[in-house]
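One structure is given here, and the rest of the page talks about it.
What you see is the complex with one protein chain gone and the rest in place.
Let's look at chain A:
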Amino acid sequence: MDCITWSPAGRILQVEYAMEAVKQGTPVLGLRSKTHVVLVSFKRAQSELANHQQKIFKVDDHMAIGISGLTADARVLADYMRNECLNHRYVFDSAMNVGRLVAQVADKSQQKTQNSSKRPYGVGLLVAGCDEKGPHLFETCPSGNYFEYYAMAIGGRSTSAKTYLEKHFEEFESADLDALIKHGLEAMNKTTSSDQSLTTKNTTVAVISDKYRELSSEEMQKFIDGLEKKEDEPMEDEPAPAAASGDAPDAPAPMDTSG
């Protein structure tokens, strides 16, 4: 079974299996407003001894990707994107257009699906970037398809995050940065199982406007403290008010200090 064999139902199964690999990764989500794009990732650690696996990669000052799936494949694509952006800056003295780079990555991915001796990339990317047309969020697939979104989540248990995002996405356009980050973390909170919770160790929040910035542990902790409690019914959430982060919780914050 290889990429150049169609199934009787008119599908290329190798490509679909590659998309399964994306679903096996831990969740990563992105959302955009008029001014910023925010990427939130939930990182896994191989063991207690290990660091958490990096899921968000800076591509250029104005662009970053969040990955889900085979990390090695993701690093190859991140390298390609970084090179393209750098070359563009050198030749044209300006930031590369996000949509055009995503299209190039998609074309690269498609070539792997039409070749007998290659396999598709086993990674989905959420590409967040700001160019002259404003902030953008794209998703790429192993199939070579790409889509633009207001907000999107990929990876394991991302459907819960997508439900939250679908409920609230109309607020994102005009949200200020704090509100946007809060929405992102609330959505990510929905993907954690009952015995897990977001901590500064297993979560990354990246903010992309005309520069790239990751939230420090202190900044992230303030947002995490303000998250809705896990006991709440996930489907019955009231939209979290865009209020000051750092409301003193009644119960001790679910801080998981993994040794």
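Everything that follows uses one rule, which is that a contact is a pair of C-beta atoms (placed from the backbone, for glycine too) under 8 Å apart; a residue touches a chain by one contact, two chains touch by 3 or more; residues count from 1.
Just so we're on the same page, contacts and distances are computed from a predicted model.
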Chain not displayed: protein name in its UniProt record ("Nucleolar protein 11", "Glutamate decarboxylase", "Proteasome subunit beta" or "Replication protein A 14 kDa subunit B-like"): "Proteasome subunit beta"
Sole contact to the chain not displayed, among A:E48, A:D93 or A:E170: A:D93
Missing-partner contacts on chain A, residue numbers: 90-94, 97, 99-100, 103, 131-133
